[in-house]
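The structure is given below, and queries will be raised subsequently.
Here the complex is missing a single protein chain, while all its other protein chains stay put.
So, chain A:
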């Protein structure tokens, strides 16, 4: 336990302060004030622990020290979410405490570090750097096509994410990370679904709700109410707060390729329309301007990216299979396709959340 090591170091330090002036490590730093504080803390916690032994009252964590950078606690029986709610003002930030304490468990009696400043928003460490995989689905069902993932497979994949402590995050959070401003949980993953097939509503959405996992659905607007998702379904998913709806072009034509016999000006107009019109349609349907865009076929070029920027879109997603570092260019984000004919091992292989240096 870190506390006991620090305490031991402190006591040793107190005994041998005059024997050695060399500072071996941060844990060996001590002075009378600190020793007194810690010993008093120890007695206090002993008292609290005895109190718990006599009754079933919850044990609350105890602040050992705090400044503008950290709070150091001796843990009570609160979990990371509860600690985050109390000390960071948001229970959803439990991961900040879990990640800062690495392998040390958040448990009663343990020393817990709560960082108050975001000093590493891009996830860089000595061994390498954080990457965020974005998974790309298309449709769901049992017809057997490779682009189709069955309900059972999808549930198995979501369960895998949960069991292996992956954190499914919104694209909004990834955007903050890409700006170099927002730290993300260490095992962050983004889920996206392209096209707007109705099986998203009938199969994927209930499962996403069950696991409370957010996802971004990229719809191409000509497919809306025309074989694809209906307005009512889009609104229901949007209202849940779990599903973000974003554009995936108007007709799903390839924006990086000139059409047969298409003049330059016709091509420019097509690109403009394919970017602008679906955004407008989504905005009028949902009352919220879209912010992200998935390129049809995952293909794009400089002109399409310019058009995205001109329309205030902040991210562009391709289907190049790789995970994304904080420094990845936001208009060429990588995504890994999920196929229905692959095993759970293949799925797991796409969840690369760290790149060794």
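In the analysis below, a contact is a pair of C-beta atoms (placed from the backbone, for glycine too) under 8 Å apart; a residue touches a chain by one contact, two chains touch by 3 or more; residues count from 1.
One rule holds in what follows: contacts and distances are computed from a predicted model.
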Key: Name under which UniProt lists the unshown chain, selected from "3-isopropylmalate dehydratase small subunit", "Cation acetate symporter", "Tetratricopeptide repeat protein" or "Intermembrane phospholipid transport system permease protein MlaE"   = "Tetratricopeptide repeat protein"
Query = In the full complex, which of A:59, A:88 or A:147 touches the chain missing from this view?
reply = A:147
Chain not shown: contacting residue from A:77, A:202 or A:253 = A:253
Residue ranges of chain A at the interface with the undisplayed chain = 2, 5-6, 23-31, 33-34, 64-67, 69-72, 104, 113, 119-126, 129, 143-148, 180, 195, 222-223, 226-227, 251-254, 256-257, 296-302, 318-321, 325-329, 332, 334, 337, 339, 357
